[in-house]
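Please find one structure pasted underneath; my questions will follow.
Removed: one protein chain of the complex. Kept in place: all other protein chains.
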Amino acid sequence: MDFNDAPEEAAFRAEARAWLEANAQAVPTGGLGENAEAVADEKRWQALKADAGWACLTWPEEYGGRAASPMQNVIWNEEESKYKASVNIFSIGQGMLGPTLMVHGTEEQKQRYLRPMLRGEEIWSQLFSEPGAGSDIAGLRTHCVRDGDDWITNGQKIWTSGAHYSDWGILVARTDPNVVKHAGLSYFIVDMKAPGIEIRPIKQIDGGSGFNEVFFNDVRIPDSSRVGEINDGWRCVITTLMNERSSLGMSLGGLGIDDLIELARETRWDGSAAIDDASVRRRLADYYIRLKGVQYTSYRSLTALSRGATPGPEGSIGKLVSAPLRQEMASFAVDLLGEAGVLRGDASAARGAWQSAYLGAPGIRLAGGTDEILRNIVAERVLGLPPEMRADKGMAFKEIPTGSL
Amino acid sequence: MDFNDAPEEAAFRAEARAWLEANAQAVPTGGLGENAEAVADEKRWQALKADAGWACLTWPEEYGGRAASPMQNVIWNEEESKYKASVNIFSIGQGMLGPTLMVHGTEEQKQRYLRPMLRGEEIWSQLFSEPGAGSDIAGLRTHCVRDGDDWITNGQKIWTSGAHYSDWGILVARTDPNVVKHAGLSYFIVDMKAPGIEIRPIKQIDGGSGFNEVFFNDVRIPDSSRVGEINDGWRCVITTLMNERSSLGMSLGGLGIDDLIELARETRWDGSAAIDDASVRRRLADYYIRLKGVQYTSYRSLTALSRGATPGPEGSIGKLVSAPLRQEMASFAVDLLGEAGVLRGDASAARGAWQSAYLGAPGIRLAGGTDEILRNIVAERVLGLPPEMRADKGMAFKEIPTGSL
Amino acid sequence: MNFDFSEEQKLLQQTARDYLEEHCQLDAARQVLESSAPYASDLWKGVAEMGWLGAAIPEAYGGAGFGHLELALIAQELGRALAPIPFSSSVYLATEALLLAGTPEQRTRYLPGLASGERIGTLAHSEGAGRGGSPGLTTRIEGDRVSGTKIPVPDGDVAGLIVAVVRDADATSLALVELPCEGVDVEALDSIDPSRSQARVTLNDAPAEILGERGAGEDLAARLLDRAATLMAFEQIGGAERALSITRDFCMNRYAFGRPIASFQALKHRLADLFVAIELAKSNAYYAAWALQNDEPDLATAACSARASASDAFELASKEMIQMHGGVGFTWEYDCHLFYRRSKLLAVTLGSADLWRDRLIERLTG
Partner (left out) sequence: MNFDFSEEQKLLQQTARDYLEEHCQLDAARQVLESSAPYASDLWKGVAEMGWLGAAIPEAYGGAGFGHLELALIAQELGRALAPIPFSSSVYLATEALLLAGTPEQRTRYLPGLASGERIGTLAHSEGAGRGGSPGLTTRIEGDRVSGTKIPVPDGDVAGLIVAVVRDADATSLALVELPCEGVDVEALDSIDPSRSQARVTLNDAPAEILGERGAGEDLAARLLDRAATLMAFEQIGGAERALSITRDFCMNRYAFGRPIASFQALKHRLADLFVAIELAKSNAYYAAWALQNDEPDLATAACSARASASDAFELASKEMIQMHGGVGFTWEYDCHLFYRRSKLLAVTLGSADLWRDRLIERLTG
């Protein structure tokens, strides 16, 4: 057990640091794809990194990566995050879709798509969720009908991040409604600028709109853009999702336990600092302990990973704990401020950052696996408990009962 | 809305008080059926009450009751509890089994059993639960096979209160294993002294043994002791259980929130009273608020009852909230005392009452409907949510999968 | 004993519900939220015409003279509807302050306007982030002039009468400030729930008049807050019940894995827990309303129990509402966020649940 870098890790870190320091002036400073200029800046930075061998570190060398170890990847991310927020507009492609193509794509597909993805020349979206298929992804209804060498696609996707600035998307659609739901899906690469695709931003509670609805109206997809066999798309979906949990960020506008402790120090309660209140102290301690627990758990996973273990469902713990915890912390911060806790903007402490966090937090509990799905994953895959009883067991998709919503 | 007695309520209360005052010297002082003498005392008191018209107040006059209103019954219980703990060794019979006999029994059965039950001459036990059938009562395996005018009974019951001093029991047993589980049960009156019945006390965590296991080895029950039709016993069970929840006590060795507040006042933390700690105060407040909520909820039910409403599943709320809360309070009391919190007996604060409560509390959460069953009841019967998916739906009892426990 | 509302009271409640279902669908809150309007003025007029603003005001002062039990039930319905009007400020706070401590002259001057809705009232006590005990107040009264900054003042931007908690050299008092007037500067502020207004009110030698006994402000404010908290608890319970009902219906009609998500036990049990939390809050609130109506000393503790359990129940309800709706629950388009915002606003206004728990123990243990 050792928290210091091993010698080869230290050397790698020094190399990363040196390169970042030398190229610091090129780091984009804008928000996450908030406008065309910010996207262009991100693309330039990604290309610069790619040319120097700092893009998609864990990818195999043949696709432009350096086959780095998970630990090296973490070291790089730690160092890069000192210059820029580590989440970027390429992450869905590079973290989830690229790895899926590597496993299930044809040689032609790999050659065509992986390098531009790595260099940030092309941005990718994921088109899985639907209004009627969230946690139950395999219940999706968007469908493709064969027409010569093409598929004609109709339906609606939702929760698509960055659809408006993406070049390509990965679409999962139903190609056979007459078999059980998992068995009738196929996995396609789709041109996001194709005729018949309409993209509408979704306004969220917190005012942001990082997500979109994507409508498909007779969209033509050439069969050569299919990944994997017809009706065997679920296998690809699994590969994609296995890469998901670990790549999800858990930030909350950058607010952490230190900020909350600071807030409790600054805020006055009846003439004393709020942090002098025993109940406040105990809550802060409780938050701190859970956050540390999550952090050290990720170190344990990382250690396992670096020894060649595949990332297990234990990774779900991080999000399952952090997401509700962040909501709790934001809610507590608002309460801490007394009646002024409701105020936003300049009239509020920390310029309303906690209030924004309060409004944003519920989304974190829902995106990328709800609390409930994560608990099921832990229960079934880690503890080996029985799966839920299946009301749709053995039913053809088109026979499965549906509700009005 | 009025918390005072209405005039006729006040008159009734005065009448009850006067009788109790006049007969105070006859009130039993021993524990709940702890020995033969205590049982004899209880029987004498019950007979005295019965002769004066103060037994089973809500029962119809034809069986010795006075057809009192629920509100009058509450008033009587309030007044009697000033002299003795209101739970008594007759309550299972009088509160649950008697009312079932009134609905489903033959005229002969009613004439034979109800008056001695009311007068406390005969004590009754309930033989429902089994080692393999707790929450799923209809899954019980004790079975009766017809033999002439008798039934031959074999099997094992558990959690039978007072079996060792009972005269009669109500047994639910399987009379047909070839139909779905609810459809093959029958409901019998059984002589607790009959040959082949063996009673063994169950030792509980907290050292007490208020419950028993009851073994049936070829016990003969005459068919005339059957209540209701053959294989229609489930209907009687429902009647019995509907009378259960409301008759369950929720005491915890008499400890209440006042005692906990007192403990927090007396206990020193770093030179101050523990109750000066803001976190302790907030917890106490939280307990107080929940307890008051339960108390006032019972007043609301009582008001509804007194207006002729039947007791609804809302009654489950009281136990669902109180039982875990009592465990939480006892656990908190132990913590409050610091390292000395583990001590029992004279070396401990309140002579170890909180420690005993800590050990006894888990049982309260399990007896008379577990937390989980109560939540299902609220969810299904109050909120109208769908029932659990049934793995044993439509199956003959003997085909239902069982585990090794 | 009779622990229920009377048939007449229930009828009044049903009338209120019917009226609001017609005139205040959830879209009303959304419209105020999305526009620059501080409140729904048509609804305000309607509510005044229904006599609700003066529910607890004697007829002699232009009120309907119903009583506090009736007012509590109206509050519950307004909570259900997330009514975007300054009802709580004007009725639970300003009107109650006058009923509690006003001279006959003050009542005559202000209550009719408050009852008719022509004048909106509010209480100004908070002075910024944190919890301010009365001795720490910086808003000063000298003679008949007050100076200081109150923030946030709920509905302060639309108020025509402010009851301000103020200090002189050694004591706290309540003071009435009429608006608009010289020396009062009002600025509307953004908040978590823009369907209700918040403001900063700056007083610079503004003319004021003492309400109640000079120096009795701490006691009066505490008693006023007990009354307001009791009524607010009903508003919160109304909101919580509506959130539960919408969520229940959603879960019944939303299918996943071939069945209603309401059939998954984890959701069933949480919905049951939510129902229980609301029922306990309701029972506590009923008791507090009874104490309020009958001027029982128990109100001091009952208000705390009602308020803390109602705040917790509504917050839980709105959190679960979003979570159980899944992704759509996090969209602007669905109504969940209206509840999420409102529940937090109401939980924080008049002080957090923890503050009321503190107050409870203080009162229980003397």
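Letters A, B and C mark the chains as written, and numbering starts fresh at 1 in each.
The rule is short, and it goes like this: a contact is a pair of C-beta atoms (placed from the backbone, for glycine too) under 8 Å apart; a residue touches a chain by one contact, two chains touch by 3 or more.
None of the values given here were measured: they were computed from a predicted structure.
Within the set B:N73, B:Q156 or B:Q327, the residue that contacts the chain not displayed is B:Q327.
Remark: the residues of chain A touching the chain excluded from display are 1-6, 9, 71, 261, 265, 275, 278, 281-282, 284-286, 288-290, 292-297, 299-300, 302-304, 306-307, 314, 317, 320-321, 372, 375-376, 378-380, 382-389. Where chain B meets the omitted chain, the residues involved are 129, 131-136, 139, 158-159, 202-205, 207, 267-271, 274, 279, 327, 331, 334-335, 337-345, 347-349, 352, 355, 358-359, 362-363, 365-367, 370-372, 375, 388, 390-392, 395, 400-405.
The chain not displayed touches chain C at residues 264-266, 268-269.
The criterion applied here is as follows: only the chains that are shown with their structure count from here on.
For chain B, the chain whose average C-alpha position is most distant is A.
The centroid of the Cα atoms in chain B and the matching centroid in chain C are 42 Å apart.
For this pair, chain A with chain B, the centres built from the Cα atoms lie 52 Å apart.
For chain B, residues that reach two or more other chains under the stated contact definition are 278, 281-282, 389. Along chain C, residues 252, 259-260, 263, 354 each make contact with two or more other chains.
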